[in-house]
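A single protein chain has been removed from this complex, and every other one stays in its place.
Take a look at chain A:
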Amino acid sequence: MQRGDSLSSPFVPFSPNPSIQQGTPTSTPPLKHTLSSSTSSNLRYSSSRKSIYDRHLNRSQRSELSKASFAFLFGEMVQYAQKRVNGIADLEKKLNLHGYSIGQRLLELLLWREGRSAKRETRILGILQFITTTVYRSIFNKPADGLEKSRDNEDEYMLIDNDPMVNSYISVPKEMSQLNCAAFVAGIIEAVLDGCLFPGRVTAHSVPTEQLPAKTVFLIKFDESVIERESVLG
């Protein structure tokens, strides 16, 4: 294919600017995969020039994760945390932190997926319902098993899960019977609450019964400011 004299000579003047080429009446197509020196960055771009902004957020909506791979990962996570802490409370705190960053992202993603009719929650009951149904359904494919308000304290609520999926392959030795690895899920819940401006603490407690030996209660204790605001809103 004849494209002009410049290609027949062995010394082709190389220049990123195709218009500088001599003797080529047809314009050469712009070079696709080289970066011009003006974008002096240390970032490496993928060769297909796609970034995370090109992925659609609904892409992973219907995909499911195998329980085995999650169980492996979670088991390793618990072991990793266990090596770096001394004490059960610290271990639960670390697991809580892991879940926290997930919860922050989950909150934004779920509300984005609701689309134009998305509503922010402004009341305690609203946000708790949101967690019980939407959040739980998106992670575990089923809503949580119960939501209760504590009779003794104004600021305590309890979310009940009869069989937390994260605990299904974790066996806790007798001397650490206080540990409940659902602290991970407690972290997710805490992040969702914090993001919606309902600061508080969420802890996981196991309350085994005869029919449900793995029953777990997430105790949600809101800060004073939340209760005050709730009473002002009426």
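Convention: contacts are C-beta pairs under 8 Å (C-beta built on N, C-alpha and C of every residue); 3 or more make two chains touch, one makes a residue touch a chain; residues count from 1.
Here, contacts and distances are computed from a predicted model.
Only one of "Sedlin", "Proteasome subunit beta", "Ubiquitin-like-conjugating enzyme ATG10" or "Rabenosyn-5" fits the UniProt record of the hidden chain, and that name is "Sedlin". Looking at A:Gln61, A:Ser101 or A:Asn153, the residue that reaches the missing chain in the full complex is A:Ser101. For the options A:Ala89, A:Ala118, A:Met176 or A:Val207, the residue in contact with the chain missing from this view is A:Ala118.
Across A:Ala71, A:Leu109, A:Ile139 or A:Val172, the single residue that touches the chain missing here is A:Leu109.
Interface with the hidden chain, as seen from chain A, comprises residues 39, 41, 51-53, 55, 57, 101, 104-105, 107-112, 116, 118-122, 126, 195-197, 229, 233.
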